[in-house]
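Complex shown without one protein chain; remaining protein chains in place.
Now for subunit A:
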Amino acid sequence: MTVGDLAELSCLQLATEGTGLDAPVDGGYVGDLLSVVMGNAQANQVWVTIQSHVNIIAVAALAGIPAIIIAHGYEPERETLEKAKEEGIEIFTTKLDSFSIIRTLILEKGL
C-alpha cells in the first residue's frame, strides 16, 4: 500500500502537494506526545495525531514516517506545511477523531 492509496478515503483531505504519494505504508502509529512517538514509531507507518506543531515533521522525518493524519479537525500551522514540503512528508487532515480514523484505516484499507 502507498500514501496515495490512503488519499482515496473521502474522510481524508490532503493538505500538502502530494509529491510523496508513492511512498509505501505498511502500518500505523497513534500518539500525541512527540517524545513517545520519537521512540516508538517505525518507518513506513502512517501516524495519527492531533498535534499540528511544526515539530511533528521533524519527528516523522526521524522515524521514516511518510504521512501524518492530523485528526479531530485540527489544522496544521503554516510552518508545519512548509516544513512538510521540504521533507517530502504528506499531511492529511480529517474531521474524524483518532479512534474513528484508525477504525476506517483498518476496515477500509486493511492496515
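In the analysis below, contacts are C-beta pairs under 8 Å (C-beta built on N, C-alpha and C of every residue); 3 or more make two chains touch, one makes a residue touch a chain; residues count from 1.
By definition in this document, contacts and distances are computed from a predicted model.
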Absent chain [UniProt protein name; select from "ABC transporter ATP-binding protein", "PHP domain-containing protein", "Biotin-dependent carboxyltransferase" or "Aspartate carbamoyltransferase"]: "PHP domain-containing protein"
Touch criterion as defined above, residue of A:Leu6, A:Val37, A:Leu81 or A:Leu105 at the omitted chain: A:Val37
Residue among A:His53, A:His72 or A:Lys85 that touches the chain left out of view: A:His53
Missing-chain contacts mapped onto subunit A: 32-38, 51, 53-55, 58-59, 77, 79
